[in-house]
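Written below as structure tokens is the structure these notes are about.
Only one protein chain is missing from this complex, and each of the others stays in its spot.
Letters A and B mark the chains as written, and numbering starts fresh at 1 in each.
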Amino acid sequence: MDTQTVFRNLQLVLPEIVLTLTILAIIGYDLFLRRETSHRTGLVALVGLAIMAVFLIRQGTTPPTEAFMQLVRVDAFGRFFKFLFIATTALIVLFSLHSREVRTYKSGEYYAILLTATLGMCFLVSAINFLMFYLAIETVSLSSYVLAGYLKRDRMSSEAALKYLLYGAVASGVMLFGISYLFGITGSFSMAAAIGGISTQKVALVALLFVLVGFAFKMSLAPFHFWVPDVYQGAPTPITAYLAVASKAAGFGALFRFLLPLFPDVEIGQTLQGVIARLDVRPLFWVLAVVTMSVGNLVAIRQRDLKRLLAYSSIAHAGYITMGLAVMNAKALEAMLFYFVAYLFMNLGAFLVAMILINKLGSSLLDDCKGLVSRLPFLAVAMAVFLFSLTGMPPTVGFIAKFNIFYVLIAQGTWWYYSLALIGVGNTVVSLYYYMRIVNAMVLQKADVERPPVSWSPADGLLLLVLVVPTIVLGIYWSPLIRFVTVALQ
Amino acid sequence: MLQAYFPVFLLLLFGVGFAVFTMLLSHFIGKKKPTPVKLSPYECGIKPIGTARIQFFVKFYLIALLFLLFDMETIFILIWAVAFHDKSIQVFALIEMVVFITILLVGYAYVWRKGALKWR
Partner (left out) sequence: MGNVVFAIIFYALVVMVLVSAVAAAFLRNIVMAAFALFFTLLGMAGFYVLLGADFLAITQVVVYVGGILILLLFGVLLTHRSIETLELETRGTYVLGIFGGLLVYGVLHYFLFSVSWPTPLMKPLEPTTAAIGQLLLSKYLLPFEVSSVTLLIALIGAAYLVRRRDT
């Protein structure tokens, strides 16, 4: 590569470079801070993310390019996910600045590691080469393990980190093994070549299955979801929200990138003519979707802890999104991307409520939520909105998102997809039960014992508003969101 | 190609052979008159208490971990140094390594400043 090529390529990853510089700045700044002032690094993180967003927007005019000798592809599809990550990370930084759990520890490292996870995700969704992909996924994983165990004096948090690490290492090992087979078969690390290789040699499906284990772990699809409840419960609540939204979206984004050649009417990156006829993985995702949402919803019913319940609910939502992969066309991809944006607002919102509860009451048990409406009325109402949206009831953005997915299924017009839609509706009914149990506890039930009144700060309300407003407004006026999603598919 | 490893093989053979040879030698020509004092781990020292298998201080682990990470960097620097002969990429190689090392120096400054290298 000559100097010019290198500079042109570096320009394409300018947003990521900004993020890296921010990480270094945070670590450097943190060296001069004491524990009480270390949360100031969070503000540096916010500034860095804002600058990154500006560079990302400016990049919008460049045509799709494969940079660094076909290692990464810089295009609108990747930018969609990068915007999603920036928004999520910025919100998580705000949550963390406001979280009592996080504030009791020194938080310089926290923000540096958080941004590194985001950096890994940005490379994850733009990687079109397994070498880059694996490096990115390890960057995300390593950072997530530390973040999950960040409350190091808390046993639950350390347990979460250890469990996450053990499951993650196994999943990543299996995936790496699969990648090594794909490399052996095709002689290249290119993802498109791997799909081509699999479609010509049926045996290579075993390798594909191995690789999918790694994806399924990140996306928390059953039966690779066993880490989710314990990790989500033990990790600091902002990190739980981060794992549930950003980490999951990154897993899905990378899987989409890998499987894009199999989408017959999507032309992003390399298209392989007629591959889907030879390599049909849709039945696999049909099964994964059914198992994942059923497991998530059925186990969620019995949960008594809000964080744990939301963990199972997030598994169920991964299942709903996977229904789109069972269809595998442009409309389905659009519906899935739409779902991610909706999921961002409503799920972050629900976890924000859990975090505020832990801040104020020190626990997230459902029993402690009883009679919340009389003590913290706005919190209870906001939670109700998020839960309605998670169930998929109008007029919230969750309804539109779910409707889109079901519409795509019905449009396929075969009993195979009708039955999938039917199972999805059945699951929604089950989820209605346990979501409404929370609302019931908050609004209709009386607290068992008299509890002292709790103070309410403007910051709580402001953060909640930032998430409540889009959840409702986008449920009524969703065409801007549709436009945002369709841009990603160009 | 394999011939190139012959010196390595010789070194390995010599190292293992030397250790085995001296141990065997002392085993065969040494006199053995065991007494309880002679059989204790330290013949002229404090009497051992408990077993040698105690729980280690966690600090050792941190040092080993830091060692491993800087060990990884050595690998990167090794291949960089070997490839550096190529005139066409020398300038690039230098810049890339400077960036690489700078990023890791931040980590070094961190562990130093946070006292991870101090023994306390």
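Everything below uses one rule, namely that contacts are C-beta pairs under 8 Å (C-beta built on N, C-alpha and C of every residue); 3 or more make two chains touch, one makes a residue touch a chain.
The structure presented is a predicted model; accordingly, all values stated were derived computationally and were not measured.
If you put the hidden chain back, the residue from A:Met132, A:Val245 or A:Ile438 that touches it is A:Met132. From the options A:Gln59, A:Thr116 or A:Asn347, the residue with contact to the chain not on display is A:Thr116.
Across A:His39, A:Lys106 or A:Lys307, the single residue that touches the chain missing here is A:Lys106.
Think of the hidden chain as still there; on subunit B it touches residues 1-2, 4-5, 51, 53-56, 58, 60-62, 64-69, 71-76, 78-86, 89, 92-93, 96, 99-100, 103-104, 106-107, 110-111, 114-116.
Think of the hidden chain as still there; on subunit A it touches residues 1, 6, 9, 13, 20, 23, 27, 34-35, 67-69, 71-72, 105-106, 109, 112-113, 116, 119-120, 123, 131-132, 135-136, 138-139, 142-143, 145-146, 149-150, 152, 161, 181, 184-187, 201, 203-204, 206-207.
Here is the rule we use: only the chains that are shown with their structure count from here on.
Note on chain placement: the centre of subunit A and the centre of subunit B lie 41 Å apart, centres being C-alpha means. Of all residues in subunit A, only 1, 6, 20, 24, 27-28, 30-31 touch subunit B in the complex they form. Residues of subunit B that touch subunit A in their complex: 92, 103, 106-107, 109-110, 113.
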